[in-house]
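Of the protein chains in this complex, one is absent; all others appear in place.
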Amino acid sequence: VYAKREGEALSAVSVILGSDSDREVFNSLSAVLNELDISFEQRIISAHRTPDILKNYIEDAEKRDVSVFIAIAGMAAALPGAIASITTRPVIGVPVALKSKIMGLDSLLSMVQMPPGIPVATVGLDAGRNAALLAAEILALSNETLEKKLKAYRDTQRNKVMEKDAAFKEE
Amino acid sequence: VYAKREGEALSAVSVILGSDSDREVFNSLSAVLNELDISFEQRIISAHRTPDILKNYIEDAEKRDVSVFIAIAGMAAALPGAIASITTRPVIGVPVALKSKIMGLDSLLSMVQMPPGIPVATVGLDAGRNAALLAAEILALSNETLEKKLKAYRDTQRNKVMEKDAAFKEE
Amino acid sequence: VYAKREGEALSAVSVILGSDSDREVFNSLSAVLNELDISFEQRIISAHRTPDILKNYIEDAEKRDVSVFIAIAGMAAALPGAIASITTRPVIGVPVALKSKIMGLDSLLSMVQMPPGIPVATVGLDAGRNAALLAAEILALSNETLEKKLKAYRDTQRNKVMEKDAAFKEE
Amino acid sequence: VYAKREGEALSAVSVILGSDSDREVFNSLSAVLNELDISFEQRIISAHRTPDILKNYIEDAEKRDVSVFIAIAGMAAALPGAIASITTRPVIGVPVALKSKIMGLDSLLSMVQMPPGIPVATVGLDAGRNAALLAAEILALSNETLEKKLKAYRDTQRNKVMEKDAAFKEE
Amino acid sequence: VYAKREGEALSAVSVILGSDSDREVFNSLSAVLNELDISFEQRIISAHRTPDILKNYIEDAEKRDVSVFIAIAGMAAALPGAIASITTRPVIGVPVALKSKIMGLDSLLSMVQMPPGIPVATVGLDAGRNAALLAAEILALSNETLEKKLKAYRDTQRNKVMEKDAAFKEE
Amino acid sequence: VYAKREGEALSAVSVILGSDSDREVFNSLSAVLNELDISFEQRIISAHRTPDILKNYIEDAEKRDVSVFIAIAGMAAALPGAIASITTRPVIGVPVALKSKIMGLDSLLSMVQMPPGIPVATVGLDAGRNAALLAAEILALSNETLEKKLKAYRDTQRNKVMEKDAAFKEE
Amino acid sequence: VYAKREGEALSAVSVILGSDSDREVFNSLSAVLNELDISFEQRIISAHRTPDILKNYIEDAEKRDVSVFIAIAGMAAALPGAIASITTRPVIGVPVALKSKIMGLDSLLSMVQMPPGIPVATVGLDAGRNAALLAAEILALSNETLEKKLKAYRDTQRNKVMEKDAAFKEE
Partner (left out) sequence: VYAKREGEALSAVSVILGSDSDREVFNSLSAVLNELDISFEQRIISAHRTPDILKNYIEDAEKRDVSVFIAIAGMAAALPGAIASITTRPVIGVPVALKSKIMGLDSLLSMVQMPPGIPVATVGLDAGRNAALLAAEILALSNETLEKKLKAYRDTQRNKVMEKDAAFKEE
């Protein structure tokens, strides 16, 4: 568990889906968190349909020392901004393009173009994996074990490219 | 005053700006509301910076029988959606393109692409005047005086075009 | 029936399709109107192919106290604007992206960017459900039963999210 | 006068502005019509504010053997389509980008993406000059004098480019 | 045959495809031309691969009194502009979105944004049918039989909408 | 100084400009860092013109325990991605729209659409202030003083909105 | 082999894929290089995952007198720019739209909008074939045999269009 401080079972990361239709992006995200042994909790909370639950949950999670929030949302994706308006912990937004009628431009602009004062760290369209890695990079600032795992992850990526290259250049 | 029911001094419409930089759009909007003698109240409330004030204000306004909410906002314009998540009264959204770095595409898509269940009635970019008229059309459903004023307003518009046409065709 | 005033069998809402290819969006819309027991009439009228029928129909419907018009249209979607030019009742536009060659940008901009004086309340791409709910919100201003149904509808939505969340967080 | 048939003073072309704010584009257009001695009439008629005048005017103009209609309009530019729905004479649309909040994308798509059956011949953004030339090309099909003028116009254009080239290549 | 002047077997219209991959759009176009008994010739000529053939063909067709040219092309669709640079007869451009990697925005802008002096009458994405009707409208200016057929075509369209409406409103 | 670990004078944040034309965005960013007493170092390093300097600098900065990197860049903004390929520390990207010929869409997409494995935390166009706050939120995870300052900063923002609202609602 | 100078077995062209998911574009590219008997080497090297390998490889390839580099990449396609920052040999970029969530706009803008001083010769979306031909045109400047082959290739293209035209016009 990569929780910031000692204590009972903690989640380092909270992953919140705006809708269960965002599950596919979540799967690529949770796979990376699991691979890096990062503890996380997962919720489906709608900024528009259950705003009070969102507020209570985020405030509680902040008290329980959840370090990073990741919001996965499509369309007019107010979720990451709504989270960021409640907490001063880092909030990562994953705009969802899957099933989007307009290539995810709606969720991308709804996340990245936040007003001054309330930042959202936006990653690419459907980029669950990068959201998980960004959260890991943030947590690794105070966790050397995780930093090592991240570097190992990079090495694995690097090796995969090298292997493919080795095969490809001899084709 | 075009309030839905009898009572003390009521606002039929609530106009909420996400920021005082949206003032220019507000001016074109309030001019039409005044011209049609529609009572309204005006606020600057940020969905991200003062979300609790927003919640209290909308709930209170709903109880005071404010009929229509108009939100003017730019960038990742979460304001109309946030209002719509609190009340079941009609919410009109005016996306702001003035000073936008991306032609208002961010605020337009953030408003119009609402998730199922939480509608926002979106009008054109910086279209304060049309937002006021749409609110008036809604109020006029239960107010015949206002309906007549709206029809007179249309006639005035029509006459202006006809006058310009009369001059233009003889140039 | 949620008609504004007493009388014989009235439609509260008129739903107009620009083409029968917009049927899929209509289905999601009519399902919500039926669920809320809102009386409506349904037509296929083309702004370009049967403009005189449109004019006669809208004027007649306005006399029959139809309160809200909903237009579903794709491509250069002139339909909602054409309706709005005939009546001062609220007109809701649903831009159709299904089968659009350009992601519905054509119908979205053709609806939302109305000239000053002739507002169209635009909802999201293919957002039949939200158009129905927006119409219901307008009608509910003078109908407490409908207002209660709308709040119940919201509660149902809220409960669905909560149920999914309850299952998801324990996965 | 390049009217299709003999008779009293006829207009070969009708130029209709959706608003007097489209005057600047009109000026570039009328200059070319005048240069080619093409008779035309000019009107300001709004598809949304004076639709009945539009209908009467187009039907009358068609009877008076106006051959080509040119519509100049911005925003959700329904004007050329509205004209095309009334007449089977060719309709040329000029989308206006000047003062547009969204680069004229709204008027361009509102004109060019017409539904099957109702064509609009769309030219470039603010392209008054090309609209005039396209009208002239259509009229020239039954008017050899105009055809010669068009070819002379092309020669003049060609010569201007050649003169600039001659100077430029020696700089 | 709707040729402008009497003579041997003439084509009123020339339809040119930039590539045989544009065949699907051509089919919708030729169906309308055939339905209206408009004589036409059909070619596949590339502005980039067979420019000299294009030049010879257009000059010859102009001499043979072909009245209207229709170009169907995708990608950087230089074809209609290349034709328009050779002839002063009206040139209609059909931008192809089918198989386009960028929704036909490339061909649309390559056609509609012609430089001053060389107009192209652009119709909608893949709008073969409207291109045929626009050509027919131009030819009908000097052919009353065709004008009647066009009006009959409109009536048929109108009737189809009315039939669908009649069925739909009783569902 | 908000450095992660004890030691000599440390920079918590490194701010890198791709060009000195990005200065205006930097100014809004450095103002916030200064206001929050966050130590930072500032560089102009081009991913394309001085790539070796970039590599050396980032590796050195990582060793010196710089916690967060912020890259400000326009056009094909490779800078944040290049930094992220060298370090596993969090990298924040600020796409520059000022002077952009295409509204900053080039730099926004060049930053946010990173390949899997190399995340960049992208903020809004020219959003120097939000980049600084995001960096502060990350640093505050292990620095309670900074966390308090951030909450105070939020309160100040909130108060400013409330003051403006108080004046505005009485106008 | 179309290598610039005499020597042992040389590659005239180096083709580098950012990922093996770009294979489909590569296939259309290599087919043309093979057809023109242009020697080339092929690699999979990631600008972000294996940047050091990229640097070593490009510097080595430049010494081995590889004349032209072709980079095929999607998303935030930093690869061609990264190559161009290492060598002064011409670099051709092929933006990949296949599987892109945003129609390849990300890779197109990431390649074509290079900062001043570091040019990338960008071809169309997924345009492997044109990238190969552009490389061939560059190599042909110092190789008359290749120039002849290129002209023959053009003739073949021309003939194919003519054959299709011959069949089509008689349909």
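Letters A, B, C, D, E, F and G name the chains as they come in the text, with residue numbers starting at 1 for each one.
Operating definition for what follows: a residue touches a chain if its C-beta (ideal position, glycine included) is under 8 Å from a C-beta of that chain, and two chains touch if they have at least 3 such contacts.
Computed from a predicted model, the values in this text were never measured in an experiment.
Only one of the listed residues, E:Ser85, E:Ser142 or E:Gln157, touches the absent chain: E:Ser85. The missing chain, though absent from the display, is touched by one residue of D:Ile44, D:Leu105, D:Leu133 or D:Leu150; that residue is D:Leu105. Contact residues of chain F toward the unshown chain are 17, 19-20, 41-46, 49-50, 53, 75-76, 101-103.
Mapped onto chain D, contacts with the missing chain fall at residues 97, 103-105, 124-126, 154, 157-158, 161-162, 164-165, 168-169, 171.
Listed here are the chain E residues that touch the chain not shown: 18-19, 46-49, 51, 55, 74-76, 78, 81-82, 84-86, 102, 105-106, 109-115, 117-118.
In the analysis below, only the chains that are shown with their structure count from here on.
When the C-beta pairs in contact are tallied for F-G and for A-G, the bigger tally goes to F-G. Taking the mean of the C-alpha atoms as each chain's centre, chain D and chain E sit 19 Å apart.
In whole angstrom, the spacing between the mean C-alpha positions of chain B and chain D is 36. In chain B, the residues touching two or more other chains are 19, 46, 49, 75-76, 102-103, 105, 112-114, 117-118, 124-125, 154, 157.
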